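First the structure, then my questions, so here it is.
Of the protein chains in this complex, one is absent; all others appear in place.
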Amino acid sequence: MNVYQPFTVRVAEVTDETADTRTLKLEFTDPAVAERFDFRAGQFGEYSVFGAGECTFCIASPPTRKGYIECSFKSVGKVTKAMRELNVGDVMGFRGPYGNHFPLPSLYGKSVVFVAGGIGLAPVRCVIWNVLDLRDKFKDVTIVYGARTVADLVYKRELEEWGKRPDVKLWTTVDPGGETPDWKGKVGFVPAIVEQAAPSARDAVAVVCGPPIMIKFTLPVLKKLGFTDDRIYTTLENRMKCGIGKCGRCNIGHVYVCKDGPVFTAAEMAALPPEF
Amino acid sequence: MNATTISSSDLSGLAADLLAARVRVAGPARASDGTVEYRHAGAPAELVLDSGVPRRSLKEFFLPPTEPLFAWRTGAGGRVELLEAPLPADPAVVIGARPCDAAGIEALDKVMGWDYRDEPWFARREATTIVSLACAGFDRSCMCTSVGLAPDTTKGSDLLLVPIGGGAFRAEVVTAKGARLVAAYPARFRPASGEAEAEAFRKAAREKVAASAPPAADPLRPWLDAHFDHPLWREASLRCHGCGACAAVCPTCHCFDIVDEPETVGTGVRRRNWDTCQTPRFTIHASGHNPKNDQPARIRQRVLHKIVIYPKKFGEMLCTGCGRCSRACPGGMDLPEVLARIAALAGGAQ
Partner (left out) sequence: MTELRELAKKLLAEGAAKVVIGWEEGPRGVRPAFATDAAAADRLVFDARCAHDLAPYLDRRRVHVAKLGRPAVVVKPCDARAVAGLIRETQVKREDVVLVGVRCGGVLADPEAGGTLSADTIADRCRTCDSRETALADHVVGTPVEPLAAPSRRDARVAELDAMTPAQRWAFWQGELARCTRCNACRQVCPLCYCDRCMADKTQPQWIESSPHGRGNLSWHLLRAIHLAGRCVDCGECERACPSGIPLGLITRKVASVVADRFGHKPGDDPAVPSPIGTWRSDDPQEFIL
């Protein structure tokens, strides 16, 4: 089997997150693969619908939950539209896990601040659940999550669950004008809410993922709070085809996002050419 | 270095022996329009050695323009069966490869093999013996000497033939695979001779190429690192049409696309196809955002990938100085000129 041949996975569950974002829970059709499949938070894969092609997403479920993986996607292109057509029981392809990962064991004993925008919560959610599944290994957990409107918030049930946990500080926000009459969260852009939340940088790291503009304005806020560049992690995305450092699409300077990333510290990103 | 001698007629004979042994033989041969390209030869006479630079490089024998990765078949109950594409393992010998083309193949082993092994590539690599013919220097677009190579480089070759006059070649055995080829057809090779003639040929060729080639590319790296946004890229890319002719003829451009092609209802093939960084489609995100948003960014990517990115990542140049991109460009872009320009800028900056 060459490296481009995927595992087959079966759709076990379909969850609509928003009007155009959906989560698929996928189980490996081969029990032996399911048994040995392992990954780390932050890694990604190439998901495919046979006949439509492949598409790159992070693995949105945590490695602490075995036997399945999840991916969340917006239907935009040919493959994601085909993925949206899939029902429970349908078979698709998956190759992975690829790329590097968040250095979780090295963060044991620290506080973690998660900052996410829009569907950028998908890769962060993997880390959140990983951390929560090993809750006693971490100190404070703060989550700041925002979307344009209430309708654009993904993983709503999980947000509710996190909000109820005493061991999680959750801040949800929507852009001004995106609120509904019964919205109980914040109204404002993510960087401003991070400033309000003001998580302590003491013994803490930040995990940031979202639209480039959100990241751009969040980084200075985190820095002001005392997070140094080497303690801010983000996950980059670029168009990919192979996922394994060959097809030449995803590089930023000499960094191949698919192999050297997708997880980078802000310090590593600052050293890259401004081309993302 | 182990060497031997072979005459032109024995080289032809070797091709005949190989074909008789059902080994595929490829090399420069004439296309229907009279131009030379690397082709599979049905008979030794089809090979035309030292006839100029073949249109496209040798890479298509190792990374074909299109190749199947696997096929799928949907069965009862939605079951999907994946049928692996057989690994290409037919033994083959390339006769008369240009050293710059052979060097490109070896350079690509790095990206094809880091961490994940590209089996179709390496299957062809292992099954293929490359017999190169030292080049006398072709035209003013040649710049192998600027990228650390030479018209007689042995990099990537299993056997290097160097003309020694009288239609004979001194054959230098570069690899074990080359030695096996010599050992398998002992009647075609004679004891080594013509060392002085070979050396003279090599020296003259190096001098010829170096005379018109731009300054060495290696020392340009610090300047390029420091001038990512230099106006050079805008000026240099004005005439670029954004086609992929340069990538198509390049011995080292290896970027590819992966596509699904349904064949009947429920069956189809996933293929990999050549692609190029010169089109907007190559890097555009699903959101519409494109990190390489205009032609200057894409030209920069091509140049940097070759002389900065790949060397940083894999320790060697992704350009063998074959000059094909300059020859093929319909807009008159010229890599030697761009490098000379960068060298002038870098020199002035010091």
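As written, the chain order gives the labels A and B, with residue 1 at the start of each chain.
Following the convention adopted for this analysis, a contact is a pair of C-beta atoms (placed from the backbone, for glycine too) under 8 Å apart; a residue touches a chain by one contact, two chains touch by 3 or more.
All of these numbers come straight from a predicted model, not from anything done at the bench.
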Using the touch definition from the header, name the shown chains in contact with the chain that isn't displayed. A, B
Option from B:D101, B:E119 or B:D334 whose C-beta touches the chain left out: B:D334
Touching the absent chain in the whole complex: find that residue among B:R79, B:R117 or B:R281. B:R281
Among listed residues B:R56, B:R190 or B:K312, the absent chain is touched only by B:R56
Determine and list the subunit B residues touching the chain excluded from the picture. 31-33, 35, 37, 55-56, 60, 65-66, 140-141, 234, 237-239, 241-245, 247-249, 257, 259, 261, 271, 273-274, 276, 279, 281, 294-296, 326-328, 330-332, 334, 336-337
For subunit A, residues in touch with the removed chain: 53, 77-78, 81
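Basically, only the chains that are shown with their structure count from here on.
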Chain-centre distance (mean CA atoms) for subunit A and subunit B, in whole Å, is 39
Taking the complex as given, what residues does subunit A use to touch subunit B? 1-6, 8, 48, 50-54, 74, 76-77, 80, 89-91, 93, 212, 237-239, 241-242, 244-249, 251-254, 256, 259, 273-276
Which part of subunit B faces subunit A closely enough to touch in the complex? 69-70, 72, 74, 78-80, 82, 84-85, 87, 111-112, 114-120, 228-229, 254-260, 262, 268, 270, 272, 275, 277, 282-287, 289, 291-292, 297, 304-305, 308-309, 312-313
